[in-house]
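A single protein chain has been omitted from the complex, and every remaining protein chain is retained in its original position.
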Amino acid sequence: MSWRLWLPLAIFFGFLGLAGYQLTQPKDDAIKSTMVGKGLPYFMLPPASLDRPGVDSRYFHQGEPKLLNIWASWCLPCIAEAPQLEQLKQEGVEIVGVAIRDKPVDVMRFLTDHGNPYTRIGRDDLSEVQLGIGSSGVPETFVVDGKGVITYQHIGDIRPEHVPILLEELRKAGQ
Amino acid sequence: MRVLIALLMALMAVPLAAQGDVPPAPYAYRQLDDPAQEAAAQELMETLRCLKCQSQSIADSDAPMAGDMRHQVRIRIADGEEPEAIRRWLMDRYGDYVSYEPVMSATTWPLFVIPILLVLLAMLIFRRRFRGRT
Partner (left out) sequence: MIAEIGLAALWLAAALAVLQLAGGLLALRGDGANEIAALTRPAAVLQGGLVALAFGALLWVFAITDLSVKLVATSSHTAKPLIFKISGAWGNHEGSMLLWVTVMALAGALIAAIERRLPERTMQATLAAQGFVALGFYAFLLLSSNPFERLPQPAVEGLGLNPLLQDIGLAFHPPTLYIGYVGLSVAFSFAVGALITRQVTPDFARAMRPWILGAWVFLTLGLTAGSYWAYYELGWGGYWFWDPVENAALMPWLAATALLHSASVLAGRDALRVWTIMLGVVAFSMSMLGTFLVRSGVLTSVHAFAVDPERGSFILFLLAIYIGGALLLFALRAGAISEGERFSMASREGALVVNNVMLSAILAVVLLGTLYPLLTEAFDVRVSVGPPYFNPVGAIFAFPMLTVMAVGPLLRWRQDRWGRISKEMGLVAALLLAGVVLFGLLAEASLLALLGLTFAVALAAASFLPLKGRNLRRVPIATWGMVVAHLGVAMMLFGMASESAFSKEKLAALEEGGMTSVGPWSVRLEAVEPVAGPNWTAIAGRMSASYEQGEPVQIAPQSRNFWAPPQQTTESVLITRWDGQLYAVMGGSSTDGRWQVRLWWKPFVTFIWYGGLLVALGGVMALVGRVRVDLRRRLVRRKLAERRNDMETAV
(Lines give C-alpha, C1' and ligand atoms only; values in the text may rest on other atoms or scores of the structure.)
Protein backbone atom coordinates (compact mmCIF):
# COMPACT_ATOMS: atom_id res chain seq x y z
CA MET A 1 0.00 0.00 0.00
CA SER A 2 1.33 3.39 -0.90
CA TRP A 3 0.72 6.76 0.72
CA ARG A 4 0.23 8.29 -2.72
CA LEU A 5 -2.98 6.36 -3.23
CA TRP A 6 -4.44 8.04 -0.15
CA LEU A 7 -3.53 11.49 -1.30
CA PRO A 8 -6.66 12.12 -3.42
CA LEU A 9 -8.87 11.08 -0.54
CA ALA A 10 -6.97 13.34 1.84
CA ILE A 11 -7.35 16.31 -0.49
CA PHE A 12 -11.04 15.53 -0.90
CA PHE A 13 -11.51 15.45 2.88
CA GLY A 14 -9.88 18.85 3.03
CA PHE A 15 -12.42 20.12 0.53
CA LEU A 16 -15.31 18.47 2.39
CA GLY A 17 -14.26 20.11 5.62
CA LEU A 18 -13.99 23.51 4.01
CA ALA A 19 -17.27 23.22 2.10
CA GLY A 20 -19.08 21.87 5.14
CA TYR A 21 -17.77 24.69 7.27
CA GLN A 22 -18.75 27.32 4.73
CA LEU A 23 -22.24 25.87 4.40
CA THR A 24 -22.85 26.40 8.09
CA GLN A 25 -21.50 29.95 8.01
CA PRO A 26 -23.91 32.75 7.24
CA LYS A 27 -23.02 34.06 3.80
CA ASP A 28 -21.40 37.43 4.33
CA ASP A 29 -21.19 39.25 1.04
CA ALA A 30 -20.41 42.61 2.49
CA ILE A 31 -17.24 44.18 1.22
CA LYS A 32 -15.77 45.91 4.22
CA SER A 33 -14.14 49.25 3.82
CA THR A 34 -10.47 49.30 4.68
CA MET A 35 -10.79 53.02 5.43
CA VAL A 36 -11.98 52.33 8.98
CA GLY A 37 -9.36 53.81 11.26
CA LYS A 38 -8.22 56.27 8.62
CA GLY A 39 -9.15 59.89 8.04
CA LEU A 40 -11.87 60.95 5.62
CA PRO A 41 -10.42 62.01 2.27
CA TYR A 42 -10.95 65.63 1.41
CA PHE A 43 -14.16 66.37 -0.50
CA MET A 44 -16.69 69.11 -1.06
CA LEU A 45 -20.17 68.19 -2.27
CA PRO A 46 -22.85 70.61 -3.50
CA PRO A 47 -26.24 70.47 -1.75
CA ALA A 48 -28.59 67.68 -2.86
CA SER A 49 -31.74 69.42 -1.62
CA LEU A 50 -33.00 72.98 -1.39
CA ASP A 51 -33.26 73.20 2.39
CA ARG A 52 -29.95 71.70 3.50
CA PRO A 53 -26.40 72.80 2.79
CA GLY A 54 -23.90 70.58 0.96
CA VAL A 55 -21.09 68.72 2.69
CA ASP A 56 -17.47 69.72 3.16
CA SER A 57 -15.23 67.03 4.64
CA ARG A 58 -13.67 69.66 6.94
CA TYR A 59 -17.03 69.86 8.70
CA PHE A 60 -16.17 66.49 10.30
CA HIS A 61 -13.06 67.92 11.92
CA GLN A 62 -14.86 70.22 14.30
CA GLY A 63 -15.45 68.50 17.61
CA GLU A 64 -18.34 66.09 17.90
CA PRO A 65 -18.54 62.62 16.28
CA LYS A 66 -21.15 62.32 13.52
CA LEU A 67 -22.80 59.75 11.31
CA LEU A 68 -22.12 59.83 7.59
CA ASN A 69 -25.04 58.14 5.84
CA ILE A 70 -24.66 56.99 2.24
CA TRP A 71 -28.13 56.76 0.71
CA ALA A 72 -30.28 57.50 -2.32
CA SER A 73 -33.92 58.20 -3.06
CA TRP A 74 -34.03 55.25 -5.51
CA CYS A 75 -32.89 52.81 -2.86
CA LEU A 76 -35.61 50.72 -1.22
CA PRO A 77 -33.73 49.69 1.96
CA CYS A 78 -33.18 53.41 2.57
CA ILE A 79 -36.92 53.74 3.15
CA ALA A 80 -36.70 50.88 5.65
CA GLU A 81 -33.95 52.56 7.64
CA ALA A 82 -35.58 56.02 7.72
CA PRO A 83 -37.35 55.48 11.10
CA GLN A 84 -34.09 54.35 12.70
CA LEU A 85 -32.28 57.42 11.39
CA GLU A 86 -35.10 59.51 12.83
CA GLN A 87 -34.65 57.76 16.17
CA LEU A 88 -30.91 58.41 16.13
CA LYS A 89 -31.63 62.06 15.41
CA GLN A 90 -33.98 62.14 18.44
CA GLU A 91 -31.08 60.78 20.51
CA GLY A 92 -29.15 63.88 19.53
CA VAL A 93 -26.95 62.35 16.87
CA GLU A 94 -25.93 64.54 13.98
CA ILE A 95 -26.42 62.76 10.66
CA VAL A 96 -24.79 63.97 7.49
CA GLY A 97 -26.22 62.52 4.27
CA VAL A 98 -24.53 61.80 0.97
CA ALA A 99 -27.01 61.13 -1.84
CA ILE A 100 -25.64 58.85 -4.53
CA ARG A 101 -26.56 59.46 -8.20
CA ASP A 102 -29.67 61.38 -7.29
CA LYS A 103 -31.74 64.35 -8.45
CA PRO A 104 -32.81 67.17 -6.10
CA VAL A 105 -36.47 66.66 -7.06
CA ASP A 106 -36.35 63.00 -6.04
CA VAL A 107 -34.37 63.80 -2.90
CA MET A 108 -36.98 66.39 -1.85
CA ARG A 109 -39.83 63.97 -2.49
CA PHE A 110 -38.11 61.22 -0.49
CA LEU A 111 -37.45 63.55 2.46
CA THR A 112 -41.04 64.78 2.44
CA ASP A 113 -42.35 61.21 2.42
CA HIS A 114 -39.96 59.56 4.85
CA GLY A 115 -38.66 62.36 7.04
CA ASN A 116 -35.44 64.32 7.00
CA PRO A 117 -32.94 63.32 9.69
CA TYR A 118 -30.03 65.09 8.02
CA THR A 119 -28.37 68.38 8.91
CA ARG A 120 -26.53 68.47 5.61
CA ILE A 121 -26.92 66.50 2.39
CA GLY A 122 -24.21 66.37 -0.25
CA ARG A 123 -24.84 65.37 -3.81
CA ASP A 124 -22.47 62.66 -5.06
CA ASP A 125 -23.36 62.15 -8.71
CA LEU A 126 -20.20 60.30 -9.61
CA SER A 127 -19.92 58.18 -6.45
CA GLU A 128 -16.64 59.96 -5.76
CA VAL A 129 -17.13 60.19 -2.01
CA GLN A 130 -18.55 56.69 -1.95
CA LEU A 131 -15.47 55.30 -3.66
CA GLY A 132 -13.25 57.56 -1.55
CA ILE A 133 -14.40 56.02 1.71
CA GLY A 134 -14.58 52.44 0.47
CA SER A 135 -18.34 52.08 0.44
CA SER A 136 -19.64 49.54 -2.04
CA GLY A 137 -23.38 49.86 -1.73
CA VAL A 138 -26.36 51.90 -0.64
CA PRO A 139 -27.23 52.37 2.19
CA GLU A 140 -24.14 52.38 4.34
CA THR A 141 -23.44 54.35 7.48
CA PHE A 142 -20.06 55.46 8.81
CA VAL A 143 -19.20 56.72 12.28
CA VAL A 144 -16.71 59.60 12.02
CA ASP A 145 -15.04 60.99 15.13
CA GLY A 146 -14.38 64.67 15.93
CA LYS A 147 -11.06 64.63 14.06
CA GLY A 148 -12.51 63.31 10.81
CA VAL A 149 -11.36 59.71 11.33
CA ILE A 150 -13.71 56.88 10.31
CA THR A 151 -14.13 54.58 13.30
CA TYR A 152 -16.95 52.26 12.23
CA GLN A 153 -18.80 51.10 9.14
CA HIS A 154 -22.33 49.75 9.08
CA ILE A 155 -23.23 47.95 5.83
CA GLY A 156 -26.86 47.75 4.72
CA ASP A 157 -29.94 49.35 6.22
CA ILE A 158 -30.01 50.19 9.91
CA ARG A 159 -32.48 47.93 11.72
CA PRO A 160 -33.81 48.79 15.20
CA GLU A 161 -31.29 46.42 16.81
CA HIS A 162 -28.42 48.33 15.20
CA VAL A 163 -29.33 51.64 16.83
CA PRO A 164 -27.70 50.86 20.22
CA ILE A 165 -24.58 49.58 18.44
CA LEU A 166 -24.26 52.82 16.51
CA LEU A 167 -24.86 54.89 19.66
CA GLU A 168 -22.16 52.92 21.44
CA GLU A 169 -19.75 53.41 18.52
CA LEU A 170 -20.51 57.14 18.55
CA ARG A 171 -19.85 57.28 22.29
CA LYS A 172 -16.51 55.52 21.82
CA ALA A 173 -15.61 57.86 18.98
CA GLY A 174 -16.37 60.82 21.26
CA GLN A 175 -13.87 59.82 23.93
CA MET B 1 -23.30 30.28 -19.96
CA ARG B 2 -26.24 29.52 -17.77
CA VAL B 3 -23.88 30.58 -15.37
CA LEU B 4 -23.55 34.07 -16.54
CA ILE B 5 -27.16 34.58 -15.97
CA ALA B 6 -26.13 34.47 -12.45
CA LEU B 7 -23.77 37.33 -12.95
CA LEU B 8 -26.37 39.25 -14.69
CA MET B 9 -28.88 38.64 -11.99
CA ALA B 10 -26.48 40.20 -9.59
CA LEU B 11 -26.11 43.13 -11.86
CA MET B 12 -29.84 43.50 -12.33
CA ALA B 13 -30.57 43.21 -8.65
CA VAL B 14 -30.14 46.96 -8.52
CA PRO B 15 -33.37 48.76 -9.30
CA LEU B 16 -32.25 49.75 -12.74
CA ALA B 17 -35.19 51.76 -13.89
CA ALA B 18 -34.89 54.15 -11.01
CA GLN B 19 -31.16 54.62 -11.31
CA GLY B 20 -31.49 55.03 -15.04
CA ASP B 21 -32.92 58.50 -14.41
CA VAL B 22 -29.51 59.93 -13.65
CA PRO B 23 -27.17 60.00 -16.64
CA PRO B 24 -24.02 57.92 -16.27
CA ALA B 25 -20.75 59.58 -15.30
CA PRO B 26 -19.14 61.39 -18.24
CA TYR B 27 -16.33 58.89 -18.74
CA ALA B 28 -18.32 55.76 -17.90
CA TYR B 29 -19.10 55.20 -21.56
CA ARG B 30 -16.64 57.53 -23.18
CA GLN B 31 -13.11 56.75 -24.20
CA LEU B 32 -10.14 59.00 -23.59
CA ASP B 33 -9.00 60.91 -26.64
CA ASP B 34 -5.41 59.76 -26.34
CA PRO B 35 -5.31 56.12 -27.56
CA ALA B 36 -2.29 55.27 -25.40
CA GLN B 37 -4.04 56.58 -22.28
CA GLU B 38 -7.26 54.77 -23.20
CA ALA B 39 -5.33 51.52 -23.67
CA ALA B 40 -3.73 51.95 -20.25
CA ALA B 41 -7.13 52.67 -18.71
CA GLN B 42 -8.68 49.68 -20.46
CA GLU B 43 -5.94 47.38 -19.25
CA LEU B 44 -6.43 48.56 -15.70
CA MET B 45 -10.24 48.37 -15.84
CA GLU B 46 -10.09 44.76 -16.97
CA THR B 47 -8.31 43.83 -13.76
CA LEU B 48 -10.57 45.73 -11.35
CA ARG B 49 -13.55 43.94 -9.95
CA CYS B 50 -17.05 45.30 -10.25
CA LEU B 51 -18.15 45.40 -6.61
CA LYS B 52 -21.83 45.09 -7.43
CA CYS B 53 -21.56 42.12 -9.81
CA GLN B 54 -20.43 38.54 -9.86
CA SER B 55 -17.09 37.81 -11.50
CA GLN B 56 -17.12 40.77 -13.80
CA SER B 57 -14.52 43.41 -14.20
CA ILE B 58 -15.60 47.03 -14.31
CA ALA B 59 -14.65 46.96 -18.01
CA ASP B 60 -17.64 44.77 -18.86
CA SER B 61 -20.44 45.74 -16.57
CA ASP B 62 -23.46 47.97 -16.94
CA ALA B 63 -23.83 48.44 -13.19
CA PRO B 64 -23.89 52.19 -12.43
CA MET B 65 -21.18 51.84 -9.81
CA ALA B 66 -18.91 50.12 -12.36
CA GLY B 67 -19.55 53.11 -14.61
CA ASP B 68 -18.52 55.49 -11.84
CA MET B 69 -15.37 53.46 -11.27
CA ARG B 70 -14.54 53.57 -14.98
CA HIS B 71 -15.00 57.31 -14.82
CA GLN B 72 -12.57 57.51 -11.91
CA VAL B 73 -10.01 55.36 -13.70
CA ARG B 74 -10.23 57.36 -16.93
CA ILE B 75 -10.03 60.84 -15.41
CA ARG B 76 -7.14 59.79 -13.19
CA ILE B 77 -5.26 58.29 -16.12
CA ALA B 78 -5.97 61.47 -18.08
CA ASP B 79 -4.50 63.43 -15.17
CA GLY B 80 -1.31 61.46 -15.62
CA GLU B 81 -1.71 59.16 -12.66
CA GLU B 82 0.03 55.77 -12.94
CA PRO B 83 -2.34 52.78 -13.33
CA GLU B 84 -0.73 51.00 -10.39
CA ALA B 85 -1.25 54.07 -8.21
CA ILE B 86 -4.96 54.00 -9.05
CA ARG B 87 -5.12 50.30 -8.23
CA ARG B 88 -3.33 51.05 -4.95
CA TRP B 89 -5.82 53.83 -4.23
CA LEU B 90 -8.76 51.45 -4.68
CA MET B 91 -7.11 48.65 -2.72
CA ASP B 92 -6.55 51.07 0.16
CA ARG B 93 -10.33 51.43 0.25
CA TYR B 94 -11.66 47.98 -0.61
CA GLY B 95 -8.81 45.63 0.18
CA ASP B 96 -7.47 42.89 -2.12
CA TYR B 97 -11.01 42.08 -3.21
CA VAL B 98 -11.23 44.92 -5.71
CA SER B 99 -8.24 43.78 -7.76
CA TYR B 100 -8.02 40.68 -9.91
CA GLU B 101 -4.31 41.21 -10.49
CA PRO B 102 -2.60 38.41 -8.64
CA VAL B 103 0.11 39.61 -6.33
CA MET B 104 2.14 37.21 -4.30
CA SER B 105 1.26 38.15 -0.75
CA ALA B 106 0.67 36.64 2.63
CA THR B 107 -2.86 35.73 1.60
CA THR B 108 -2.24 34.54 -1.95
CA TRP B 109 1.02 32.57 -2.03
CA PRO B 110 -0.67 29.13 -2.05
CA LEU B 111 -2.21 30.03 -5.39
CA PHE B 112 1.24 29.95 -6.93
CA VAL B 113 2.99 27.38 -4.80
CA ILE B 114 0.40 24.61 -4.99
CA PRO B 115 0.40 24.20 -8.80
CA ILE B 116 4.19 23.98 -8.79
CA LEU B 117 4.08 21.38 -6.00
CA LEU B 118 1.51 19.38 -7.94
CA VAL B 119 3.65 19.25 -11.04
CA LEU B 120 6.66 18.19 -8.99
CA LEU B 121 4.55 15.49 -7.41
CA ALA B 122 3.31 14.28 -10.79
CA MET B 123 6.86 14.19 -12.08
CA LEU B 124 7.89 12.20 -9.04
CA ILE B 125 5.15 9.67 -9.63
CA PHE B 126 5.89 9.25 -13.31
CA ARG B 127 9.66 9.34 -12.99
CA ARG B 128 9.76 5.76 -11.89
CA ARG B 129 7.99 4.64 -15.01
CA PHE B 130 10.57 6.13 -17.30
CA ARG B 131 13.61 4.99 -15.40
CA GLY B 132 15.41 1.93 -16.64
CA ARG B 133 14.10 2.10 -20.16
CA THR B 134 15.52 5.07 -21.94
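Chains: A and B, in written order; residue numbering restarts at 1 for each.
FYI, contacts are C-beta pairs under 8 Å (C-beta built on N, C-alpha and C of every residue); 3 or more make two chains touch, one makes a residue touch a chain.
Treat the numbers as computed from the prediction; the structure is a model and nothing was measured.
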Displayed partners of the chain not shown (whole complex): A, B
For chain B, the residues touching the chain missing from this view: 1-10, 12-13, 16-17, 20, 23-24, 29-31, 42, 46-47, 49, 54-57, 59-62, 95-102, 107-108, 110-112, 114-115, 118-119, 122-123, 126, 129-130, 132-134
Had the left-out chain been drawn, it would touch chain A at residues 1-2, 5-6, 8-9, 12-13, 15-16, 18-23, 25, 27-29, 31
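Convention: only the chains that are shown with their structure count from here on.
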Would you pull the chain B residues touching chain A in the complex into a rising list? 15, 18-19, 21-22, 25, 51-52, 64-65, 68-69, 71-72, 90-95, 97-98, 125
Touching residues on chain A, where the partner in the complex is chain B: 4, 31-35, 74-76, 101-103, 106, 125-128, 130-134, 136-137
